[in-house]
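For this view, one protein chain was removed and the others were kept in their places.
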Amino acid sequence: MSNGTIAIAEKSFYEVSTNKHSGILSWLLTTDHKRIGIMYLVTIAFFFLVGATIGLFMRLELLTPGRTIMGAQTYNTLFTLHGVIMIFLFIIPGLPAIFGNFFLPIQIGARDVAFPRLNLLSYYIYVIGAILVLVSLFIPGGPIDTGWTFYIPYSIRTGTNVSMAIFAAFVLGFSSILTGINFVTTVHRLRAPGMTWFKMPLFVWATYATAWIQIIATPVIGITILLVIIERVFGVGIFDPALGGDPILYQHMFWIYSHPAVYIMILPAMGVVSEIITTFSRRTIFGYVPIAMSSLAIAFVGYLVWAHHMFVSGMSDTATWIFSLLTFIVALPSGVKIFNWVATMYKGSIDPQVPFLWVMNFIFLFSIGGLSGLVLGSLATDVHVTDTYFVVAHFHYVMFGGTGTIFFGAMHYWFPKMFGRMYNKKFATISVITFFIGFNMLYFPKFIMGYMGMPRRYYDYLPKFAPLQEVSTIGSWILVGTIFFITGYLLYALRNGPKASGNPWGGVTLEWHIPSPPPTENFEEIPTITHEPYDFSQLKEMEYDK
Amino acid sequence: MEHEKHEHKAHHPGYGIYILVWMGLLALTSITVTVAGIDLGAYTLFVALLIAAIKSGLVINIFMHIKFDEPIFKVFLSLSGFTLFVIFLLTFFDVIYR
Amino acid sequence: MTNSHQAAAAIPHVHRDDVGARMGMWLFLFTEVLLFGGLFLAYSVYRYDYHEQFRLAAMDLDTGIGTLNTLILLTSSLTVALSIAAIQKKNKFLAMAMISFTLLLALFFMINKYFEWSGHIAEGLYPKSPELLNMKNGEIIFYGLYYVMTGLHGLHVLVGMAVLSFMLVFIAKDKITFDNYVKLENAGLYWHLVDLIWIFLFPLFYLIH
Partner (left out) sequence: MFSGPSAHAGNVDFVMFYIVSISVVLLLGITATMIYFVFKYNRKKGHKPKDIHGNIVLETVWIVIPTILVLSMFYYGYMGFREFRYVPKDAFVIDVVARQWQWQFKYGDGKTTDTLYVPINKQIKLNLESLDVNHSLYIPAFRIKQDVLYGIKNYMMLTPDELGSFDIACAEYCGLDHWQMYTKLVVMPQDKFNEWYNTK
C-alpha cells in the first residue's frame, strides 16, 4: 500500500461520531460500521453467555441418573433454547455481524459498507428477534419445547409458544439477509483502487461467500417457518400429515437452509484463520487461489447435501445414496483449506502468540469435527449414530470447536485494533489451555456414548452411561469457567490494559495500516493498493520495528 | 428507438418498446388461456409453464431492463436460478423414488 | 479530498452509487424469488403426489377472475416502466400520472382478490372449515397452498402499493428527479417482481385443469 504508513493524528471512532448526536444516541443512531460492529459484539456476547449458561444447567441435570435439578419438561425447553440461542442468536450472526462489519470495509479500503443505514436496520431487526425469543419464554403456554429443528408434526401439536419463538427465527433470518446483501454490494462496489479480486484478504473472500449463502438460503427457512406458523394459527394444511401433508418435505425445506447455514457459521471462521496464520507466520499464504476458490466452492456445494441429515427419515433410498455421495465430495474443499494452512506454517517465521494458539486449537478441534463428519456421511454408520450423542459431539466440534474457537481467536487477534488496548497475555495463554482441556472432556465422551447408543435429547440415561456423563459434566465446568474468565480479563483490559500500537502483531492487511482504534471513516485518504494481501515485505515500508 | 438512446442514458429504452412488450404479454396471456381450454394431456403443464417462462423473460429483460444493466446482474440472476433448479432437482430425487 | 477531510469530522462521507443501489435491490429480489421458490417447491411436490385431486380442486377456481387479474398486473407493470421513462425525459406530470394509475390498478387487483376469497369462504372453503375437512387430502392441501401463495402475493401487492405511494410523494417533492431516480427504479423492480410471481401463480392455480 503506497499510503500505508502515514501516521494519522485523527481521533478514533469512539470519540467522533458520524451523526450529529452525542452520548448514547450517537451510538443508537449510528451508521458507522465499526460502532454497529461493537453493538453487535455486546449483544451477541451477552446471548452467547446466556446460551453457555443454559448448557451448563443441562450438563448439571445429566450429572447423575434420574432427576438432579429439574424435571423433564424444563430439560426439553432448555435444550431447545440452547439450540435456538446458540444457533440463531450467536453463531449465525456472530462472526459476520461483529468482525465482518468491523473489518470487511477496512480490509478492502472503504470508509463504510454500501448501505450504512440498512446496516443499522439489520442490527435493530436482530434485537427485535432476540427480544421475541425472550418474550416467548414468559408468556402463557410456556417456552418452546420442540428442539431447534421444529420438526413437524410435533411442532404443530405441542401447546408451547412455538409460533412466537419461530417467528423470532424468521425475524433474525431477515436481519441475516440484509447483512448479506450489504456485504455482497460492498465487496462489489467499494473496493479501493488497485484492490482487485485476487488482492482481497481471505477473510473478505470468506465473508463474501458467506453473504451469498445468507442471501440465497435464508429465504427458504423463512417461508418454511411462516408455513409452520400459518399451520398453527389458521389450521391451513401444508405439512400436517393428518391433512395430507408431508412431514419429510418439511425436513427437506428446513435443511435446505439449515445445512448451508452450517457454512454461514464456519466460512468466516476459516477466513479469520487465514488472516491469523499468515500474520504470525509472517509469510504469504500457501495456495491463495485454492483457499479463496474453496470458499466459493463450499458456499455453492453446501446446497447439494442438505438431506444427509435425513438418511433414516424415510426418504427414498435413491435420494439417500445420492446425498451420501455428494456429502463426501463436499468434505474435500474443507480438507484443502486445512492442508494449505498447515503448509503456510512451512518455512515461516512463527511467533505462537495467543491468537495463533487459538488457531492451533481450531485446527485440531475442527479436524476432529470434520473427520467425524465422514462417519455421518457414510450410510451404514450414519444409520447407527444419527440422532445420538455422536451427532451432538460432531457438530459441537465443528461449530464450537470451529467457529466458537475462532470467535475467541478473532477476539484476541483484533482486540487491540478494536479497543486500542492489550489484554493480559498470560491469562490468555492459560485460557487457551483450559479451553482445550474442558472442551475435549465435555464433548469427546459424547462420541463414545453415541456409538454405544445414547440417543440425543434424552432427559435421562441408562446406568451404563453414568461415568462418561460425569466426565462430560465436569468438562462443562472447566469450559464455561474459562469462558467467563476470558470475558473477565477482556473487560478488565478495556479500561486498564496497556495501550496497543497500531500494529501490535506485525500484520499487513489494511486494518494494520491505520491507528488503533481506527479513526472515524477509517482512512484519511482512500489507499491505492499495489501489494498482494500477505506481502510482508511491506513491514519495512510501514516502519514496523518489533 | 435509436435517437432516444443517444439522448438519454444508453441503457434505457423509451415508451414505445415498453408498450410493444406489454402488447406481447397480453397476447401471450390470451394464448395461454386459450390453450388451457384444449386438452393436451401431459403437455398442459409444460405448455403453460413454457408460456409463463417466456412472459417472465420479457418482464425481466425489458421492464426490469436487466438486458441493459450491468452484466454482473445477469450472473447473479443465473446463480439464483440455478440454485432453485438444484433444490428442485434434488428434492425430487426423494419424491419420485419414494 | 479536502472537502471530505473536513466533512469527516462532523458529517458522514456522502456517497452515491446508483449501480450499488440497484445491485442491493436485485439481491433482495433474489431472496423474494427463493422465498416463493420454497412455496413453488411445496406446490410441485404435492402436485406430484396428488395429481388428480389438484386437477379437480383447480376446477373450482374462476379462470375469469384470474385472467382479469393477470391483465391488470401486466398493465400496471407497463405503467411503472413508463413512469421511469417519463422521469428520465423530465416529464414529472406523466411520471406521477403513471404511478397513480398503477396504484389504481393495484387497488382493482385487491378488490378482485377480495371478492374471489369471500366467494370461496361463502362456499365454506376455508382452513379448518367442516366442508374442506370432508374433502380428500389433496384438495385440502391445494386450498392450503392456494390461500398461502395468493395471500402472500397479495401481501406483496400491498407492500408494493405503499412503496409506490412514497415514490409519488418523492416525485412531487422533487426528491426523485431526472438525474436521480434510482429509488423509483428500485420500486419499479419490486413491482415487476410482484408481477413476475403472478405470471407463474396464474397458470398453476387457474389454468391447469
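For clarity, chains are labelled A, B and C in written order, and residue numbers in each chain start from 1.
Everything that follows uses one rule, which is that contacts are C-beta pairs under 8 Å (C-beta built on N, C-alpha and C of every residue); 3 or more make two chains touch, one makes a residue touch a chain.
If you're wondering where the values come from, they're calculated on a predicted model, not measured in any experiment.
Enquirer: Taking the whole complex into account, name the chains on display that the unshown chain touches.
Expert: In the entire complex, chains touched by the missing one are A.
Enquirer: Out of A:P193, A:P352, A:P467 or A:G488, which touches the unshown chain?
Expert: Final answer for the missing-chain contact: A:P352.
Enquirer: Taking the entire complex into account, which one of A:F286, A:F407 or A:Y489 touches the absent chain?
Expert: A:F286
Enquirer: Quickly run down the residues of chain A that touch the omitted chain.
Expert: 72-73, 76, 145-147, 151, 153-154, 157-158, 241-242, 244, 246-248, 281-284, 286-290, 312-314, 317, 320-321, 324-325, 328-329, 331-332, 335-336, 338-340, 342-343, 345-352, 360, 363-364, 367-368, 371-372, 374-375, 377-384, 386-388, 451-453, 455-462, 535-536
Everything that follows uses one rule, which is that only the chains that are shown with their structure count from here on.
Enquirer: State, to the nearest whole Å, the distance from the C-alpha centre of chain A to the C-alpha centre of chain C.
Expert: It comes to 34 Å between the two C-alpha centres.
Enquirer: Rounded to a whole Å, what is the gap between the Cα centroids of chain B and chain C?
Expert: 15
Enquirer: Chain A: which residues touch two or more other chains?
Expert: 188, 216, 220, 249, 256
Enquirer: Could you tell me which residues belong to chain C and also touch two or more other chains?
Expert: In chain C, 19, 23, 27, 30, 33-34, 37, 41, 45, 49 touch at least two other chains.
Enquirer: State the interface residues of chain B toward chain C in the complex, per the touch definition above.
Expert: For chain B paired with chain C, touching residues are 8-9, 12-15, 18-19, 21-22, 25-26, 29, 32-33, 36, 44-45, 48-49, 51-52, 55-56, 59-60, 62-64, 69-70, 72-73, 76-77, 80, 83-84, 87-88, 91-92, 95-96.
Enquirer: Would you tell me which residues of chain A are touching chain B in their complex?
Expert: Chain A reaches chain B through residues 188, 212, 216, 220, 248-249, 252, 256, 303-304, 306-307, 314-319, 322-323.
Enquirer: Enumerate the contact residues on chain A facing chain C in the complex.
Expert: So the residues of chain A in touch with chain C come to 10, 16, 18-20, 31-32, 111-112, 114-116, 118, 177, 180-182, 184-185, 188-190, 215-220, 222-224, 226-227, 230, 234-238, 243-246, 249, 253, 256, 520-521, 524-525.
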